[in-house]
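This is the structure I have questions about; it appears just below.
One chain of protein is taken out of this complex; the other chains stay put.
On to chain A.
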Amino acid sequence: MKLLTHNLLSSHVRGVGPRGFPLRLQATEVRINPVEFNPDFVARMIPKLHLVEVPKGPIEGYEHDEKFLRQMHHVLLEVDVLEGTLQCPESGRLFPISRGIPNMLLSDEETET
């Protein structure tokens, strides 16, 4: 699971709503995959994300800051979580990540009506 995906995921446990984001990530096994750097892609993706912790760096004119974009590129696309857990920040419910795939299925009682 890449961290870009993590940024799109949100807990859907009943009653949690928007407080289900961001899921707390605990990674036990991680792999780094080189991905071709596309500054345009990263620059345009950033506004779509809901970045809670912004890495230290300029906020204005970030599109032209290659160092910053490379950092973001690495974090979002090259870090692959193979084993670990995601935790709903509101309910504490754990979702396992196994072989790079998070399992977000809930039981019937847990899902929203």
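Everything that follows uses one rule, which is that a residue touches a chain if its C-beta (ideal position, glycine included) is under 8 Å from a C-beta of that chain, and two chains touch if they have at least 3 such contacts; residues count from 1.
To be clear about the criterion, contacts and distances are computed from a predicted model.
Chosen from "CULLIN_2 domain-containing protein", "Exosome complex component RRP43", "Hemoglobin subunit beta" or "tRNA (guanine(6)-N(2))-methyltransferase THUMP3", the protein name that UniProt gives for the omitted chain reads "tRNA (guanine(6)-N(2))-methyltransferase THUMP3".
Seen across the whole complex, the unshown chain contacts chain A at 1-2, 4-5, 8-12, 17-18, 20-21, 33-36, 38, 40-41, 44-45, 48, 50, 77-78, 80, 95, 99-106, 111-112.
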